[in-house]
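Excluded from the complex is one protein chain; the other protein chains are retained at their positions.
In order of appearance the chains are A and B, and numbering begins at 1 in each one.
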Amino acid sequence: MKLTHHRTLGFAYLTLSAAALVAGVLLSLLMRLHLAWPDWPLPLHGPVLPEEYLGLVTLHGTLMLFFVLTIAPLWGFGNLILPAQIGSRRMAFPLLNATAFWTTVAALLTLLASPFVAGGSPISGWTAYPPLSAIAAAGPGQAAGMDMWLASIALFGLATFMSAVNMLTTIVCLRCDGMAWHRLPLTVWGWFTAALLSLPAFAVLLAALLLLFCDRHLGTGFFLPATLVVNGALAHSPTNGSPLLWLHLFWFFGHPEVYIAILPGMGLTSMVLANFARRRVFAYRLMIAVMLAIGVLGILVWGHHMFVAGLSPFAGSAFAISTMAIALPASAEVLSWIATVWGSRPRLPTAMLFALGFVSLFIAGGLTGPILAQPILDQYLHNTFFVVAHFHLIMAMAGIFGLFLATYYWFPLLTGRTLNERLGRLHFAGTIIGAYATFLPMHLTGLAGEPRQYAQLTGIAGPAGALLAGTMPLQRFITYAAIFLAVAQITFFANLWTTLRSRTRCSQNPWDATTMEWAPEALDPIATEYPEPQTHVAPCEYSLDGANFHPQWLPFTQPEGPE
Amino acid sequence: MLLMQAATLGQRFWRLPADAAAHGPALDRHLLLNLWIVLALLALAHVLLMVGVARRRAHTPPRRQALIEFLPLAGLALLFAFLSAHAEALWQTARYTGADPAALQVEVTGMQFAWYFRYPGADAIFGVTKPELVAPGEGNPLGLDSTDAHSADDFVSSQLVLPAGRQVDLRLRSQDVIHGFSVPEMRLKQNAVPGQTIHIHFTPTTPGSYAILCSQLCGLGHYRMAATLRVVAEPDFEAWLAQHNAGVER
Partner (left out) sequence: MPAIFTPPRTGPHRKDSRDKLGEGDHGAGRQPPPDKRTGGNGDGDNWNDRPVGSRGPRERLTQTRIGLGSALAGDLMFFVALISAFFVTKSNGHFNPYGEYIYAWLPTTIPKILWANTVVLLLSSATAEMARRSMFREHDVMDEWFGLGRPTSRRASIWLAATLLLGMSFLAGQWNAWQQLAAQHVFFRSNPSSHFFYLITVTHALHLFLGLAALVAALAVLRASRQFATRQIFVDTTVWYWHAMGALWIFLFVLLEFFQ
């Protein structure tokens, strides 16, 4: 396999994100353990210091959002499946694609090295609000560690930029004959919208990083007011900037970024539900429009992260409206999913279970969105665990379910073996129970007033201590649930291991799928003797009883024989 | 009466802390309404999903797009519009207008990792503060300029003491990084941004001691950047004020 081949890169991206995922999960477990038992010293390390806890927060967020939820669905499965799904044997710019991958590797290594520099890892979270992130004296890890973080994210931004250009050009130019835009599977539309969003989003992020770099090292103060007293020392800035400028730039990137992470999963869920329900996706063209609408609205809602950040209250009202508006296309998606499976008595292999789980988590996490979109309620809920629960359900858990769904669904295609169903069901049950048991109670601790990013909830004097200590029983429960959730993933890795070692092969198209990647020759690296792929019909053409289907790659023939 | 009881029950079910501000009950009612609606929609969607999967296979797939997509969407749009409009009304009362001119003035300053509360004293005017004079070790955490005429009667407290039933106008400032001024029992949250003075006003109603937290990640001591809000009856407040004013004069 050539190093620039998209499938090599796809597997490499998945390996990279699996490593990041394992690291991120372990970091989150450390956080949970520390929250529930703050006095428990870490073996071989000793007690967890507050700055170390915040380092865990920062690394966990950065790893998960960038190196798992962005690269795995978009560039991992995108590279593996997308060309075949549009009937192409290659990507538009293989060299660019490979360069992007190695840049991502460099970004990940830089990030993972940040805890080991002087001062340790940065502590300002994945949002890196200045002045905390702009002034080295503002905390441990804000000197060299923060520089590593900046370098890592800048590299990541460049890599994403390159990959997005490659993916967009591939979709626009390399669709095979007959693959008209309305015949593209919704998965491709998800990738397309996500890649389209990531260009402006990451461009703005890069500009913001450049300005922050200037603030840190070149004596400017784009994000710093005229005078500050940080850590007892006076800091002057000639610029008289405003920290709010960073918030605007960052969330202009940050909000689209969460849609980038979830859109491919949404598209895939539509396709998989339809496939096992043996139905067309309900309101197919509307769903295309809805995805693009989510993409467009997604860049108009960034201010809802700033309702209580010092924004004008009038701006708050405006962003509340645009944010409420985005709930409608998202609801349209959910309605389509329910209508697609309604009365279809689908087969329920693990892939389908994960698709249904995705829908469930999307609903559970999405419904709290409109609550947080109301500025007056955000005045109470902002930066509490209610928000943590919201985005972990809709982005993290739904995103991960999208990844598991993709793995179970495409595993036969990529390896010629189906993952073990019994282990798969066990994995699904453990994961969905663990996910809900971990994140539903967080709504309650958030409603009780627990703020985010607190290194510990005990040992604080006064009424504040009483308020926080009141959540401790639930905290312990959440920690147990999180451990359960993490342990449940062992079944998945066991499944991968045993399946990859087994010799039994499955049929070429075990799910009777209709999309192009399941064509017999679609993934053959040297498929020169096969005719050029052609698309003849839209995806998801099944007969009424669901027994027969018409794959996209087969020419349409009039039925012969007796009616 | 019944409504009140239902609200209390809801508050307990959702673990909301006690509510001690004038705008709180309306906010709580709206929040609880939202939560119940969301819970109902969550249940409804899951019932539909499960029933849909379990049902006998239909002869024809559902086709009525208008009925299945647009009708529920219109319903949801109305629901969201209603919730938004109600929330917007509350938001406008809370934020669109400034405080009552007669409101009690208190300046809140956040710094790593403490809150300081400054009362303007008898002249009701805050004295000048200068960053270069900041010296927490010497008892001047805010950098109060002693040469300024207005600063003589200012006094700084580490506890926020407020009279019940009187509106208070807080001016939020920060010396170093962004902090979040959060009082859960007052249903109040607003970031303090360095370089800016942000006004926020509310009326505490119930005497008691309440938690003041930092809600915006501000550094390693973020978790312990807590303070206490003590709401007392008006006479007690006057007595407290007099005691502190005397302290300043001595």
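Everything below uses one rule, namely that a contact is a pair of C-beta atoms (placed from the backbone, for glycine too) under 8 Å apart; a residue touches a chain by one contact, two chains touch by 3 or more.
Since this is a predicted model, take the numbers as computed values, not measurements.
Although it is not drawn, the missing chain touches A, B when the whole complex is taken into account.
Taking the complete complex into account, A:R285 is the one of A:K2, A:H45, A:R285 or A:R505 that touches the chain left out.
Check A:G190, A:P225, A:G254 or A:P329 against the missing chain and you find that the one touching it is A:P225. Across B:T129, B:S182 or B:Q216, the residue that sits in touch with the chain not pictured is B:T129.
Subunit B residues in contact with the hidden partner, per the touch definition given at the top, are 63-65, 128-130, 145, 195.
In the full complex, subunit A contacts the hidden chain through residues 87-90, 92-93, 96, 161, 164-166, 168-169, 172-180, 182-183, 199-200, 202-204, 206-208, 210-211, 214, 218-220, 222, 225-226, 238-242, 245, 248-249, 252, 280, 283-285, 507-509, 512, 532, 536-538, 541, 543-544, 547-551, 554-557, 559-560, 563.
By definition in this document, only the chains that are shown with their structure count from here on.
Between the Cα centres of subunit A and subunit B there is a gap of 31 Å. Contact residues on subunit B toward subunit A in their complex (touch as defined above): 14-17, 27, 30-31, 34-35, 38, 41-42, 45-46, 48-49, 52-62, 65, 68-69, 72-73, 76-77, 80-81, 83-84, 87-88, 90-92, 94-96, 111-112, 131-132, 134, 136, 143, 175-178, 180, 182, 184, 187-191, 193-196, 198, 209-224, 226-229. Contact residues of subunit A toward subunit B in the complex are 49-51, 54, 57, 123-125, 129-132, 135, 138-140, 224-232, 234, 240, 242-244, 279-280, 282-283, 286, 308-310, 313-314, 316-317, 320-321, 324, 327-328, 331-332, 334-346, 348, 356, 359-360, 363-364, 367-368, 370-371, 373-380, 382-384, 444-445, 447-449, 451-457, 460-468, 544-546.
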